[in-house]
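For this depiction, one protein chain was excluded, whereas all remaining protein chains were kept in their positions.
A, B and C label the chains in the order they appear, each numbered from 1.
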Amino acid sequence: MRGIVKRFPGVLALGGVELDVRAGEVHCLLGQNGAGKSTLIKILSASYQPDEGEIFWNGEPVSLSTPQAAMDLGISTIYQELDLVPDLSVAENIFLGHELSRGGFSQRSTTNRRTRELLARLGHPEIPATRAVGRLSPAAQQIVSMARALSQDTRMLVLDEPSAVLDQGEVDNLFRVIRDLTAEGVAVVYISHRLEEIRQIGDRITVLKDGSTVATGLAVDQTPTSELIKLMTGRSIEYVFPPRGGVVPVDAERVLEVSGLELSGVFSGVDLTVRAGEIVGLAGLVGAGRSEILETLYGARRPSAGTVRVAGRELRRGSVPAAVKAGIGLCPEERKSQGLLLDQAIYSNITVSSMSRFSRLGLLDSRAERRRSTELTESLDVRPAGVDRLVRLLSGGNQQKVVLARWLLRECRVLLLDEPTRGVDVGARAEIYALVRSLADSGVAVVVVSSEVEEVLGLADRVLVVREGRVVHEGPATEIDESRVLDLVMEGSAA
Amino acid sequence: EDAANDDKGSSDAAPVAAAGSNDEEGDQVTIGFSAPAADHGWMAAITNNVRDLADQYPDIDLQIAEGTNDVNLQISQVETFINDKVDAIVLLPFDGAAMTPIALKAMEAGIPVINVDREFDDANAARVTVLGDNYGMGVSAGQYVCEQADGNKDAVVAEIAGIDSLPLTQDRSQGFEDALSDCGLDVDARQAADFTVESGERVAANLLQAEPKIDFLWNHDDDQGIGVLAAIENAGRDEFTMIGGAGSANAMRDIQDGNKVLKATVIYPSTQGADGVKLARLLLQQKAMGDLVEVEVPRTVQLFAPVVTSDNVDQYLDTAFES
Amino acid sequence: MSDQTSGTGKGPDVAAVENPLAPSQDSISVERAASGSEPTAGGGLMSGPFGRNLGLVLALLLICAAGVITAGDRFASIDNTLTILRFASTIGVVSIGMTFVITGGGIDLSVGAILALSSVWATTFATQAMAQDTHWLVMVFAALAVGAGCGLVNGLVIAYGKVVPFITTLAMLAAARGLAEIISERRTQIVTVDGFKDFFSTDVLGVPLLVVIFAVVSVAGWVLFNRTTFGRRTLAVGGNPEAARLAGINVNLHTVLLYVLVGFCCGLAALMLVSRTTTGTSTHGFMMELDVIAAVVIGGTLLTGGRGTIVGTVLGVLIFATLGNVFTLNNQDTSTQAVAKGLIIVVAVLLQQRLARRASST
Partner (left out) sequence: MSDQTSGTGKGPDVAAVENPLAPSQDSISVERAASGSEPTAGGGLMSGPFGRNLGLVLALLLICAAGVITAGDRFASIDNTLTILRFASTIGVVSIGMTFVITGGGIDLSVGAILALSSVWATTFATQAMAQDTHWLVMVFAALAVGAGCGLVNGLVIAYGKVVPFITTLAMLAAARGLAEIISERRTQIVTVDGFKDFFSTDVLGVPLLVVIFAVVSVAGWVLFNRTTFGRRTLAVGGNPEAARLAGINVNLHTVLLYVLVGFCCGLAALMLVSRTTTGTSTHGFMMELDVIAAVVIGGTLLTGGRGTIVGTVLGVLIFATLGNVFTLNNQDTSTQAVAKGLIIVVAVLLQQRLARRASST
């Protein structure tokens, strides 16, 4: 790809990007949130048309006018936002657009058989080929997307943050598949914000910054991480977690008390106490029920048993407004479907939970809203700046920051974070960690759910390990290490 | 006209025509009745009159189907009557031609059909046809205008029609046009409404703007006429003479009270359905029409469309329908 | 990191011998957690037509039971059943087409008007004269071509003009009915071509042709919807148009085809109505759109697109047709019927939802 330029109204998303990918290599694409990575690969898959620039395939210039044209060349793409059709079955989704059919009639048994083969190759024969995709968990949907990309004769595979919804075991599984493919001479373009993954799988690296290439073709093993970070962010960041503020005093207020919480069929007997100033991390595999625990204590699901107290007062069961009123805030797991009002401006997404603060007799003071939102987005470094922009047009990581900003504004007493750094770049990640820590220091009780064990251990004061809906371990983060957590997490599957 | 005078006043809505031995209780007869949706006053009066009439005769077992403007549904209602083997079917079709095949089927099944108001396109499809005179109604209105215009060839004539896609509206307008042309007049502005008060108001408000000066305004339907009058009132206009249609009690009372514009209305009897049911009963009980020498119920009865003015309004007010 | 994993993992080997790095097979949660606010959502295209349509079947049975109790043999006779089916046929054919359009994320308010225009076009003096001279199939061809043609116009304006379907088809509603009035000069046109009348009034093994057509269209619709690429792509176009586009589907073309399809169904329904009434008029199919959409939506097709069911639509059509029949048999007055109908609709949907939820949660 040569000199790719892409403009959106008011934004220059790509200003002359260079990328060349060789057969059989894993080419990593790095860049901060909003750097233009997703835009670039959407041009590669002909989802967008570039305003300028040329694409060469095997040395020949090609024009990719429709997604079909790209697919015909053998370019398969897994998009950052899962692009599946919820009401079609797994098999139908995998073969959508290139259905196995005879005279227009679907060949269902062949399709299902090929689907099972593909899923088995990906290490997931347990996903039923005929189940509607909308009923699968996000992780399983990601597997389906992958199977979809592999269902065609692929010469180049493009993956846009595929690991975001996967836990470490799954990521390893993914890498195994990628290695198989590269061994067959397939080129892979891999986008991720987890630099350690790049180390594991990558061959060469291209770094994007603000829509242009700042470095290309760097060999992975010759480039230290610190330099990558510098290239991406333009400054050097000590990729470390903020220091813990010392032991949380035992007599600190018990802000959040959960006892005997149960959601039948999902989890049971969850007891959890979080004191003011404390960060509690929930570790576990995807599907262990951590998100459900957060959602239930937030009132978004009605528990079958148990109580939730905030500062000693019991909350009404299954009522989000009650929880919000009591001072709980939740950054949900799926930001697009659960967190954001995509077609609203950034500022109204930020103020939606604190509107009463900006209103007098129901009348909103939108100037004050914008002012406060601008302060927050600036402190979180949301790009591009400007709170009147539609959230839909932000890159993934920046959208996440908007959700965080909402609860920062609300000044809650309890903050529930479900995968807070999913899709967030290194720089912003450090900022978010620091922010969470400083919130805790100011007396907020924080609960963090993350699939990255490292993150849980590094950020939290206390760790709970969840397996199959039960808390199997509880203790200070300093007294447990990653391998022990993984042992605890895996135990069930071994049994 | 005599029918009105014979009314015993038992009901203002369903006059009992010529009393006599015909009214004596006879064999129990089951009569199916189907009509278009009662979406305007006249049509509602039709069904109300039929119901009231059936209540008066203990020997009539009336089956009334949901009023509908969907011929598909109306056909299936008649099919239900045929399946039920009712003794006779009184049918006021939404569209006469469209209901012809099913009426033929009923007749073939030995069930006499009494066709009301909107005529079938096959004479064999009905045993008796009770017709309002839509064309005649237009003619009556036109003739009245001609009379009042008194030779003035420049008179501005406006017309507010009913639902324009109905054949009956076309007939009325045709009659009006033909009668006007006899005295050298024509329709200068014509707009169609929906037989509803609301549409009458809307159309009239706009029409009054379109025509700064009007001499005569014929409105096809007195129910929508309430709206037309409201619009005239709102516009503060009174330079013309308005003629109504159908003959609602409201319109007649207005005429009686000396309304500024509404001077006349052309009756279109809302008792046709009831007449149909009565004729069906006579037919089934093998009775004949009392005042006729003829021993059979006649094949066609066409109702008269008289013009009601302040001179003769007292005579008609009792039989008028309350819309 | 991964080395740490495998180093400490004492268990995984047992579970997945071949692939020690991969998490064991059951470690990934396959089910999505059903979110509380979306009761029937997962309701499951996959969980079999029975469970999913249980509520509808039950509602239909209840209405039939009411019919039998109140009208006895008058209800439960072959003649009466055929009466219901004949009535359901025209609406049914259009509803099948509408199911595709709504599933594909659109809506068509112009079906009644297209039906009227087709019926008028097929029965003009000129068409009938030509049919007399050649063959009555000329009328059939005219109706189907006009229907599909109107659908094509709808589809083009929606897919390429990017005008929302609601507005486009509302405009078509006005235009097509107006045109029908102009062509017919607001007169009811009577069919004089005997071949046409004879053909459409034949019975097939005692079943009226209209009902046979409805049955054939239903089955063909079911196959098209569930067993062909076209049908499955319709779900994709309605459920996630962006994903469909990225999958290489020509979303615009597909949208056009959907409207042509429903237009064609309207043309067919027009022929059925013309034969039933032996007339073509601009008032045919008046307000039909609401009945059709109601039947489709009650059947379980999602108005926002992406989920549809042909079986549900057929049941929806039958529910409305039977309900009307029971009312007529019981001699109910129109206003009471209207109130009762309103209540029954809501109760039927509530019933359907509760049962569908139960069916999919087991």
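Here is the rule we go by: a residue touches a chain if its C-beta (ideal position, glycine included) is under 8 Å from a C-beta of that chain, and two chains touch if they have at least 3 such contacts.
Owing to the predicted nature of the structure, the values given are computational and were not obtained by experimental measurement.
Of the options B:122, B:194 or B:296, the residue whose C-beta touches the omitted chain is B:194.
In the complete complex, the hidden chain is touched by one of C:58, C:130, C:212 or C:345, namely C:345. For the options C:94, C:111, C:157 or C:268, the residue in contact with the chain missing from this view is C:157. Within the complete assembly, A:49 is the residue of A:49, A:109 or A:236 that touches the hidden chain. Touching the chain that is not shown, out of C:143, C:298, C:315 or C:329: C:298 (per the contact rule at the top). Among B:28, B:124 or B:206, only B:206 touches the chain left out of the display. Touching residues on chain C toward the chain that is not drawn are 35, 37-40, 105-106, 109, 157-159, 161-168, 170-179, 181-182, 186, 241-242, 245, 251-252, 255, 290, 293-294, 297-298, 303-304, 334-343, 345-346, 349-350, 353. Touch with the hidden chain on the side of chain B covers residues 38-41, 44, 48, 164-165, 189-192, 194, 196-198, 200-203, 205-210, 212, 223, 226-227, 230, 234-235, 250, 322-323. Looking at chain A, the residues touching the absent chain are 2-5, 8-10, 15-16, 18, 47-49, 51-54, 65, 212-213, 216, 298, 300, 320-321, 323-325, 330, 332, 337-345, 348, 352-353, 355-356, 359, 362-364, 366, 388, 390, 392-393, 406.
Here is the rule we use: only the chains that are shown with their structure count from here on.
At the centre of the protein atoms shown, by the Cα-centroid criterion, sits C.
Sorting all chain pairs by how many C-beta pairs they have in contact places A-C at the top. With centres set at the average Cα position, the gap from chain A to chain B is 72 Å. The multi-chain contact residues of chain C, meaning those touching 2 or more other chains, do not exist; every residue touches at most one other chain. Counting partner chains per residue, chain A has no residue touching two or more of them.
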